[in-house]
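Of the protein chains in this complex, all but one are displayed in their positions.
Letters A and B mark the chains as written, and numbering starts fresh at 1 in each.
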Amino acid sequence: MKAVFTGAFVILLLLSAMAWSILPKPVEAGKTQIIWASDDNPARRGQIDGFNKIATDAHVSLDPNNTGLQKVVVQSLAGVGPDVFDSGDGTLNVLIDADLAWDVTDELKKRGVDIEKDSWKAIQTYCVREGRVYGIPSNAAANALFINKTIFDQQGIPYPNGPWKWSEFLPIAQKMTIRDDKGRATQFGLLIDWWLWPQFVIQWGGRIYSEDGTKCVIDSPEAIAGIQFLHDLIYKYKVMPSPVEEAAMATQGGWGSGTITQFGEGQKAAMAMGGRWWLCTLRNKKQFPDLKMTVCEAPYFNRRVFYGYGRATFINKASPRREDALKFLLYMAGPNYNALINKQADALAPIIKYCYKPEVLFDPEFPEEDKNQVWLDAMRYAEPTPTSPFVNYQAAQRILTRQLDLVKNDQKLVPDALRDAAREVNAEIQKTIARNPSLKAKYDAILAKRPVATL
Amino acid sequence: MSVTPTAMRPPVAADAPRTVAKRSSRSDWRRLWQAAPFVLPNLLGFLVFTAGPVLFSFAIAFTNWDLQRSVPFRWSGWENFSVLMADKDFWLYFANTVYFLLGMPVAIAGSLALALLLSQKLKGVVIYRTLFYLPSFTSGVALMILWKALYNPDFGPVNAVINSVSDFLHLGVKAPQWLLSTANLVGLDVEKVAFTGKQFGLGARDAIIIMGVWTAIGGSNMLLYLAALTNVPQELTEAAELDGATNWQVFRNVTWPQLAPTTFFIVVMSFIGGLQGGFEQARVMTNGGPAGTTTTLSYYIYNKAFEEFQIGYASAVSWVLFSIIFAVTVLNWKFGNKETTY
Partner (left out) sequence: MSKPVKTILAYVLLTALALTMLLPFLWMVLASFKSLAEVEKLNPFPTIWHPENYLSVFQQVPFARYYFNSVFVASWVTFLTCLTSAMAAFAFARLRWPGRDKVFQLYLATMMIPGVVTMIPNYTLMVKLQLLDSYAGLIIPAAFSAFGTFLMRQFMLTVPSALDEAAEMDGASPWQIFWDVILPMARPGLITLAIFTFMGNYGSFFWPLILIKSEHLRTLPIGMLFFDTVYGRQTNLIMAASVMNIIPLIVIFVVSQKFLVQGIQMGAVKG
């Protein structure tokens, strides 16, 4: 037995020597290493290379992070967070409150970057609060309709053109939905990722939170009507797959962004609502050899607005390499990065002026994408997801998602679900301010200012 | 039946330490000195990486510690626990966690049955054992991705089998929607801990339970039973067989008592594992959905701590979970003591 353990130990020592010898050497001497926590994908790699090629004294490497803020928060708590990190929807309050994001308002201003003026409005809630800038948007997205040309051609229907209304959309979508004699759909008119539901709330004139954020108003008649329409697309007009039908279409094991593949592969859907970033996947001719597509503006109800979203990039306040990290942020505000984002179709570039360029409107490398103006228009009419500073985004999201899941599965009436959602989110707001005295002071101040009549 | 009571006694070995103690006349210190080099490497590591952190997190449970620094830190006493009692989500997810335990008895009985089958003197046992063990050595993430695909309601192989069997026998059975469904075997409601009768059927929770049984049945528990079965003295079973005992009698009176320490161990570990489980499944397969029905307490703790940053509250939840686990284990221990000697 002793021999077995000794032998194992010797082998492990040898393995360790090997492990040590194949550790990569530091990339380039004399450069400050900056760690960027973001999701790892081919587009991101290109964006990093773009910086490393031109930066003389800093080198960015990626810390792949796809688990939301969790890793960044825990690492920062331990004092070793990344220097630069990305964050998504609704997290700004947390970033500021947890003291994670460096307030770069003055630094950027000194260098002539004005995020509030230069970048898309819809994405600014991700990184600007009360006039202070904490980061810069890394890309910006708003949805349009992808059109499968082959299906339209087969049925002899001209490709639609926006702006148009849902009422104009419905008859076309119904014609495009084909079912076999068993009632099983072989082709759908429309695919929508369910998480885009806020678009229907805002198009019908509703809001998730009241303007001052003190109250969840997802149970307003407008919001109910919007979500009802989304529900009806599945269960009344039947132009969209139910969760069951959707799972049936999904590539085995695919989930989340499976909608892209569902649209791209075969002839399963005539139209799909998605962002320009879908192109990162759909451009792959090897994966989608038969796909012929174009785009058109998404339909609207009574307000021509679209749900805007994206990512923003922040500097870790505790990073000892803040100054070098700032160079990376400036790169993201500059022409090279913005041109690259537009070229990669990683949604749209964050800085508006770099989007209105001839090579963005028509890229000869991708002649099929001949209607890029649609993306610019969608972005121009985009509105951000309203969040409330008085409730944790994730906590509220869990409540809303549960109720909307029930709606999606047709297990609960829309008004009931949204009323319960509003009630629960409002209870969560009360819980949150009870925990947090400074928030409560702010909340009370707003209520005091508000005229009694509107209550 | 002529199996003598002495032959049915638990393994002699369990009495060993006591025998040593009787003869021992060494001083406490000497014995401590002797044991120290054996215990210390493990004990030190254990104190630093397990016991210490546990104490630290216990302290946190009585604070309002929030990673958002605008919440001023304070000792909040039992506040977290009283909030928790009124937290609807906590009770819903607790019910989910308990529901997931339904697979446990099936899995343990199955493991024992497999081990008994494998311990027969048959050819090719090695191959069968390897096959049964296959599910539990695949990495969790890979396995869950695989099952997600298998459960696909329309094109998944699971429903394909159900549908073809149903068609063949003209049963007219509608195949379940598995991971997309909030239905469950006992009719647990979605929004409150109650049985409203609207939710009967097979749903996401059952899908995860079935996957769990499939994974566990030929896994560690079967190996433990196999190892324990080799330690059942053959003279005993052979003697009993010679005396004309039936298979069942041999099992019940000879084998089963000999397996008692192992069974005890497996039951204790299954409860511990089951009550704190469900995180990876929720994370990889369902995101805790649909409508929160696959969110277990451990996934809730993770959400509270790392998504909502309420470290204090999350610690409180985890300590409540621990208390439940502890209570169950103490009960097991009391019950187990009757049949085994520790």
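We take it that a residue touches a chain if its C-beta (ideal position, glycine included) is under 8 Å from a C-beta of that chain, and two chains touch if they have at least 3 such contacts.
Because the structure is a prediction, the values reported are computed rather than measured.
Visitor: Mind listing the subunit B residues that contact the chain we can't see here?
Guide: Residues in contact with the chain left out: 11-17, 19-21, 24, 28, 31-32, 34-35, 37-39, 41-46, 48-54, 56-57, 114, 117-118, 120, 122, 126, 128-143, 145-147, 149-150, 152, 155, 157, 160, 214, 218, 220, 223-224, 226-228, 230-231, 233-234, 261-262, 265, 269, 272, 276, 279-280, 297-298, 301-302, 305, 311, 314-315, 318-319, 321-322, 325-326, 329.
Visitor: What residue numbers in subunit A mark contact with the hidden partner chain?
Guide: 1-2, 5, 8-9, 12, 15-16, 19, 22-24, 35, 39-42, 62-64, 66-67, 70-71, 74-75, 77-80, 82, 250-258, 260-261, 265-266, 281, 287
Going forward, only the chains that are shown with their structure count from here on.
Visitor: In whole angstrom, what separates the CA-based centres of subunit A and subunit B?
Guide: Once rounded, the distance between the two centres reads 38 Å.
Visitor: Which stretch or stretches of subunit B touch subunit A in the complex?
Guide: It is residues 64, 66-72, 83, 89, 145-146, 148-149, 152-156, 177, 180-182, 190-191, 289-292, 303, 306-310 of subunit B that touch subunit A.
Visitor: Which residues of subunit A touch subunit B in their complex?
Guide: My answer: residues 68-70, 73-74, 77, 94, 97-99, 243-245, 247-248, 250, 252-253, 255, 392, 394-395, 398, 401-403, 405-406, 409, 411, 420, 431, 435-439.
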